[in-house]
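Here it is, the structure, as structure tokens.
Of the protein chains in this complex, one is absent; all others appear in place.
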Amino acid sequence: MKPPPFEYHAPASVEEACKLLGSLEDAKILAGGQSLIPLLNFRLARPRHLVDINRVDGLDRIYERDGGVAVQALVRQAAVEDSKLVARACSLLSDAMRLVAHRVIRNRGTVCGSIAHADPASEVPAVLLALGGHVVARSTQGERTVPAEQLFGGMFETTLAPDEVVIEAWFPGIHDSFAILEESRRHGDFALAGVVRAGEKLALFGVAPTPVLADPRDPTRDLEPSGDVEATPEFRLHLVRVLTEKAFAA
Amino acid sequence: MTTRWFGAPVQRVEDDRLLRGHGRYTDDIDDGALECCFVRSPYAHARITSIDVNAARAMQGVVAVYTAADLPFGGVDLPLLIPHPNLTHGRTQRCLASDVVRYAGEAVAFVVAESRYIAEDAAELVQVEYEPLPVVITPEDAARAEHLVHDDVPGNVAAELLQEVGDVAAALAAAPHRKTLRFRYERGAANPLEARAVWARWSIAEHKLTVYDSTQSPTSIRGGLAVLFGLAESNVEVIAPDIGGGFGPKIMLFYPDEVLVPYAAMQLGRPVKWTEDRQEHFTAVNQERGQVHEVEVGFDDQGRVLALSDDFIHDGGAYTPYGIILPIITAAQVPGPYRVPNYRVRFRDVYTNAIATSPYRGAGRPHACFVMERTLDAIATQLGLDRVEVRHRNLIQRDEFPYTVGVVWQDGNTVVYDSGDYPELLDRALKRLGPRPEGDHVGRGLAIYVEGTGVGPYEGAHVQVLVSGKVIAATGIPNQGQGHATVWAQVVADELGVDVKDVEVTSGDTRRFPWGVGTFASRGAVTAGNAMYVAARMVATKAKQIAAEHLEANPDDLELVGGQVRVKGMPDRGIPLAAVAVLSNPVRYAFGGGTEAATQFAARPRPGPPLQDGEQPGLEATGYYSPPGSTWAAGCHAAYVRVDPKTFRLEILKYVVVHDCGRVINPLVLQGQIEGGVAQGIGGAFYERLAYDADGQLRNASFMEFLMPYATEIPAIEIDHIETPSPLNPLGVKGAGEAGVIPVGAVIASAIDEALGIPITEMPLSPLKLYELSRRNNPG
Partner (left out) sequence: MRVNGVAHPAPGDPRRLLSDHLRHDLGLTGTHVGCEHGVCGCCTVLLDGAAVRSCLMLAVQAEGHEVTTVEGLTRDGAPLHPVQQAFHECHALQCGFCTPGFVMSVLSLLAQHPDPTAQEMEEGIAGNLCRCTGYASIRRAVMRAVELSRK
């Protein structure tokens, strides 16, 4: 399957990118492309404009601030996986990276892109939620911080405006017990169900339209997962209970 | 004569160019070809009320858009490849549907454009109006026949075949014990990594059609195109270049594109190429494996099978181009390596609103093995006997060959096993498997199978020694990764006493060898391998005759060794094979390369004309091998698995294969075939599933959701083999291409059954399926 036609833009700066997003109708940001390009290839996504931000300078740093780790927009997942800084300051995020697809995908995919794409079965948004992190979003109107609890609106939807770019994701450091566990069919697949433990907090992924916080003592309360080829709602609930028990057993 | 190459783990001669990226797969061929895209029905069953291609035709970059109305053969049904008297209601589709579509993915229009990108854009502009009709998806629904797939096929039954050996009714009535069982296999798909592709060019000047096709039978495609387009066969060339995996779906012949692409090339004056993408591979390429079996078995206190009745439904899909070969194979293979003195099997091949079924590696045998193995396990459980002991009591013994099973085989003959040693397979496998690992929820899986291989009608080979001393060989069948170029070279090199690297093999190219059948059903080594042997032997005989005249020796005293023809035991009295090639062609004009020796004033070894009656110039021969019947391979797989009682994840702790494919030409190639087959079997048993919904839509038509195993899902396996040579062919070989996959479902099912204590009677399985089965078994 080949992508449908689109107008292609490759801004060289964040300002230019924001200006484009502010002025173009039906535009999507292309960062790592590991989620977007398959959708283009299936012709399930048909944006009129593609704003490729890979040429933007100065967005590829991992650095510490405010007791946590900031990961800028163009930082590849592989870089986070390999980062000694992240391993020291937020080891949960390092562990999570190793569960994301395969290395070859992580070589291109970005952490911020994964958050902005908001796949409900994806690990990184759930880690952000469990840790209580935030993203920094910029548009021509300026910059704002959006905490994880307010970021995910629905399946593949963030609450960000169409003209906002995620320029940075911030993950608080974790020094309590933590774990990320998932059940998937094959190594590297999307999770049928997954849990992130950050201290006494619990976030679930793969079992709701967005990652959700849950009570470790009653993780499936109010949970209504959907069913698909590999897992019925019931099986998902069962897995949530099994994984939560395992995550909090240590 | 000592054999140097036969049986040796020769590294493959074809590897170098494949590793360098110089393979030549059909999509690699451009030559300015136009590219194509199909418009396919999104409905599994619908009436077409209108097709509008005007907008598509008008798009820039689009060269042509075809519907059935545009084709001179638009009303012609594609060939029914394997007719059978019991296939009373066979149906095939047309290249492009115009009236009714019967599976989601059936082709409705064909777009040809400057690039695939543009063709896909144009395809979106084709407007087809459909009136949905009721959909029949499961074999059970098809048999219930509340709705028909074809209006003129009552009960959705394409064919019904009943066979009986002995008197099953009487034997069941008299049996001390009886049991009824039901087994269910869902559809599976082969999914070779290279999807299908066809490239064609029509040369006006030469009046010749050239087609490259990722097919398992170029000779058949050539024959069919010649007939359809009214061309002499000699004006049609079909070449199977490198093929990225076949596994069965590419032996389905005359997919619509195989006709439409050459047609477009003939019409448009430019080469045309169509390359399938993975999504359409899921809906437009044949599948297999759907069957439902109702079994009744009668047995005694010792667990010996006295009578077996199997009544099964075969999911044939929406059309029956491949006839009823698959259920015939299943019916023939249910008894397997066991004595079933009274056997009755009836099948109905039913239509469903899904793509047609045709062989996928195993081709009806996995189901047969599953039925028999699970039945024996059920017998053992009921009697409280050891399942290994029950098998031993039923196995055909080594002194019972040839053993007549009595039902019909896919070549029209009766099933007769030629040789084998089934008890040895079982004993060795269990010995290798060893003791049960510690821990809970561990189960042992076990299955023994037989496999009818090497069917005819025939294959042929041409072998020639060139004046340089190098050897070229060719056969009509193509290869899809089985290492034919190396394996045939080994056979030829042994006969001609040359190095395997000096034998260059061409396969699957009708320009080079126009006769033959195809690569399928584990027949390559048996048929083409023996044809290579026959042809090479003829060349060796001729070489000895010519050399004998020049050496003044008796041909029986000569041998071919090290590129020479020489007197046995006298390495100094010989002439190079290259020189014999020169001498085989009497010439008037020398042109170098030693040809002076063959001119009229050179020493003449015998009186009379240079070519005597019946002689031909050249050191070459064409030979054929036509098997009298199938030769029967066999094997035993055994495994330990652990199933996580909470997540129902499967862990294969150990997997052992002991197999018998007669004499082994190349153990390295064979090992690869078995390892690959087992992996495909594991995929089909626990990871892959074709999730059709009630509307006949395939919900998981992509690699993201159709889960083929990665390396992380496939354990290392141990392989051992025994050799019971085939008495039916000169090389004593049996086929091995499908061996790895056949019993895997039965092995995994029986292992999980034991690990969880839940009866498993269906395929495929998954954590979800095991969760649901365990809940059903232990509610609350």
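Order of writing sets the chain letters: A and B. Residues in each chain are counted from 1.
In the analysis below, contacts are C-beta pairs under 8 Å (C-beta built on N, C-alpha and C of every residue); 3 or more make two chains touch, one makes a residue touch a chain.
Treat the numbers as computed from the prediction; the structure is a model and nothing was measured.
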item	value
Touching the absent chain when the full complex is considered, from A:62, A:87 or A:105	A:105
Which residue of B:253, B:318, B:669 or B:742 touches the chain not shown here	B:669
Among B:247, B:338, B:533 or B:648, the residue in touch with the chain that has been omitted	B:247
Residue of B:205, B:603 or B:716 touching the missing chain in the full complex	B:716
For chain B, the residues touching the chain missing from this view	11-12, 14-16, 18-25, 27-28, 30, 117, 190-195, 242-245, 247, 277-278, 480-483, 668-669, 671-672, 674-680, 702-704, 708, 710-712, 714, 716-717, 740
Residues of chain A (touch criterion as defined above) contacting the omitted chain	1-6, 8, 10, 30, 33-34, 37-38, 40-42, 50, 52, 54, 78, 101-105, 107-108, 187-188
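Please note the rule applied: only the chains that are shown with their structure count from here on.
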item	value
Complex interface listing, chain B residues touching chain A	116-117, 120-121, 124, 277, 279, 646-647, 649, 687, 689, 691, 699-700, 702, 704-705, 707, 709-710, 712-713, 766-768, 771-772
Complex contacts: residues of chain A adjacent to chain B	1-5, 38, 42-43, 183, 185-190, 192, 228-232, 235, 238-239, 242
